[in-house]
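Note that one protein chain is taken out, while the other chains of the complex remain in position.
Right after this comes subunit A.
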């Protein structure tokens, strides 16, 4: 097998995405600028931050973002993965992702439907006799 140190790809572009690390039942994401054809947790160009998805003792999910380097890679033409876009939207660095808004509205609709479904059968058996 050839050396894996200097991989030459055909095509591909730089993406800023999450690389999963951590242990069993304990995820930890590193926000990373890498070639799109690389493995998810493989060699990256630069680490731009981290995200801990589990809440800490104070009930907060900690995320660090190296905004200066992020701006540099975006200026170099890097693309973002969808979760990365959503996270930066929540952070306020980018405008809110439309799917975040859509997801929130869908959730609200589903909750409203469940609430109505919950009251309607209660009315039905109650009103019938």
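Heads up, the rule we're going with is that a residue touches a chain if its C-beta (ideal position, glycine included) is under 8 Å from a C-beta of that chain, and two chains touch if they have at least 3 such contacts; residues count from 1.
Here is the rule we use: contacts and distances are computed from a predicted model.
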Chain excluded from display, named as in UniProt, from "RT22 protein", "Sorting nexin/Vps5-like C-terminal domain-containing protein", "Sodium/potassium-transporting ATPase subunit beta" or "EKC/KEOPS complex subunit TPRKB": "RT22 protein"
Touch criterion as defined above, residue of A:59, A:77 or A:118 at the omitted chain: A:59
Hidden partner chain, residues of subunit A it touches: 49, 55, 57-69, 90-92, 96, 100-101, 103-105, 107-108, 111
